[in-house]
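Of the protein chains in this complex, all but one are displayed in their positions.
And now, chain A:
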Amino acid sequence: MKNLDFESLKFYTGDEKPFQVLSQDGEVVNPELMPDLSDEQLVDLFKQMLWSRIVGDRSTKLNRQGRLGFIAPTQGQEASEMASNYAMEKDDFLAGAYRDIPQLVKHGLPLAQAFMWSKGHYNGTKFPEELKALPPQIIIGAQYAQTAGIALGLKKAGKPNVAYTYTGDGGTSQGDFYEGLNFAGAFQAPAVFIVQNNGYGISVPRAKQTAAPTLAQKGVAAGLPCFQVDGMDALAVYAVVKQARDYAVAGNGPVLIESLTYRYGAHTLSGDDPSRYRSSDEEAAWHAKDPIERMRNFLVKKGLWDQAQEHAYSEEVNAEVDAAVKELEAQPQQTVSEMLKFEYVDTPAAIEKQIKRYEDKEAK
């Protein structure tokens, strides 16, 4: 795999073409950037994308049945999300937002807990000790600013790891977005900042967010190497994120990557209707670039994947979803006294008094 020229990418002008490896029919059009992945890893990466699609589709149905709660659809963004996440190590630290649940699960949060978070059960964010991640961020851009601190902490501790974070195109308009890049740059902290430009901040199109021709070039002002990647191309996303990770871990400082992608569904399943702000022609044009189809075409041509495998794997994922739903629905009722108990490490007397009051109420 050819190395990216990170030094010249600090002066990215926005005129450069987004990095690409695969054509839509699965041909390698840029062999120089082809990542060093074994056949087994290629299949594994594809399975994660398929997993995300199936879990996303099932989640939509479960939401409509009232069995899940908050869902921010990820269909269409599987290459952008799963291939970037696949480039990371278990001890890298993930600071994602509410649309980055598939990465969080593949980084180590049990699916059942992700479902608990969706449904609004506090057991969802009782993270396993070894999970290196923050709970999904709701405030747009806050995780970018925090990522600088996480990365600085990793650097100070001498760990061979990065902090990585995601936001959308709208998130790049926030002050915290820039503060995150700037702090990470000033401290030369090992951070990988990923912008998933899916075209819209809820309903507001990318063009209305900024006069900057690309979102990537916002990194230039903070001294970061930055560039765009075809976010519907899993191999391109993996290749550039892996290189960015290696660059950051080597002590060269942070990187900003804009991944060009699209969300097929609504902003969230809480009432957003995309037909109010985008055309079906536009949607069809993006469906024609489908990331799963592109990766599948590539694998089928290589003889690494077939229909029977896909069928068997889908069954497996569906069973995993069923088991997670079962676990979700077996969770105990939530109590205020429990919430008050985990609020502080050292519970103040005034809070103890409230715990007592709620325990009395809950015992009735």
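Simple rule for what comes next: a residue touches a chain if its C-beta (ideal position, glycine included) is under 8 Å from a C-beta of that chain, and two chains touch if they have at least 3 such contacts; residues count from 1.
As a working rule, contacts and distances are computed from a predicted model.
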Query - Listed names "Branched-chain amino acid ABC transporter permease", "Pyruvate dehydrogenase complex E1 component beta subunit", "YabP/YqfC family sporulation protein" or "Tat (Twin-arginine translocation) pathway signal sequence", matching UniProt entry of the absent chain - result: "Pyruvate dehydrogenase complex E1 component beta subunit"
Query raised in the report: In the full complex, which of A:23, A:123 or A:268 touches the chain missing from this view?
Result: A:123
Query - Residue in contact with the excluded chain [from A:146, A:198 or A:297] - result: A:146
Query raised in the report: Just one of A:56, A:180 or A:291 touches the chain that is missing; which is it?
Result: A:180
Report task. Among A:19, A:46 or A:93, single out the residue that touches the unshown chain. Result -> A:93
Report summary line: Interface residues of chain A toward the undisplayed chain are 93, 95, 122-127, 129, 134-135, 139, 142, 145-154, 156-157, 163, 175-176, 179-180, 182-183, 186, 339, 341-346, 348-351, 353
